[in-house]
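Removed from the display is one protein chain of the complex; every other protein chain stays in position.
Now for chain A:
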């Protein structure tokens, strides 16, 4: 436990630039996507100032409707949604990968005294960096929404229906109102980061990114609880409920996934030879 605290403190100090970058990226994304919501509002001739915080959040976190939607609604590829979640994992995956190679990393890990605390500290640091991202993101989103419309209600308004996004009563009125999603989406995305960070440390960062993007893409194409990215699509809650997956379950699933991957990762890391690429990396 003491070793874990020591390792985590080291990561907080050594990775403060990445932590800062994570927060800045969150702010940038919020500003960028609010511009997107403004463009969308003008395209559909909706008063932008009528958008609540819930509307804006839904636009960003909602992804697309299931591709099976029978009516004329075009299925938009959720590029913004994809960008949001990829950018939330950027700083954690990059830091974890970079800080685990080179002689500086070797010097840090042997001072930690054991392998497991060092690895767990990296995962905890990543969770903190991801939370910093989401905190910055929602702070800027709420701040700007307050300036534009003054309505910080987490519930979606009727304006969003005009845009054709959330015809989903469970989401806006049911027991899992959008407010819960404002918490659950960041929580789930933070937990899903753990396997990616471990992949970045044990293999390499690029592979971690590719797997992360792969999961997100797969979840756009198909609806199944086995694709982790699916838990991040707010507008599909109905489909989830039909298959028996509610947001809280998504939370439990991703928590399980992160704990199981941490266990496997620790076992693999304890037996790993620490030398690969370390001499050539900066």
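What to note about this one:
Going forward, a contact is a pair of C-beta atoms (placed from the backbone, for glycine too) under 8 Å apart; a residue touches a chain by one contact, two chains touch by 3 or more; residues count from 1.
The rule is simple: contacts and distances are computed from a predicted model.
Hidden from the displayed complex is a chain whose UniProt protein name, among "Electron transfer flavoprotein subunit beta", "ABC transporter domain-containing protein", "Protocatechuate 3,4-dioxygenase, alpha subunit" or "Transketolase", is "ABC transporter domain-containing protein". The missing chain, though absent from the display, is touched by one residue of A:108, A:129 or A:160; that residue is A:108. Across A:43, A:221 or A:275, the single residue that touches the chain missing here is A:275. Residues 6-7, 9-10, 13-14, 17, 102-104, 106-116, 270-271, 273-275, 278-279, 281-282 are the ones on chain A that touch the missing chain.
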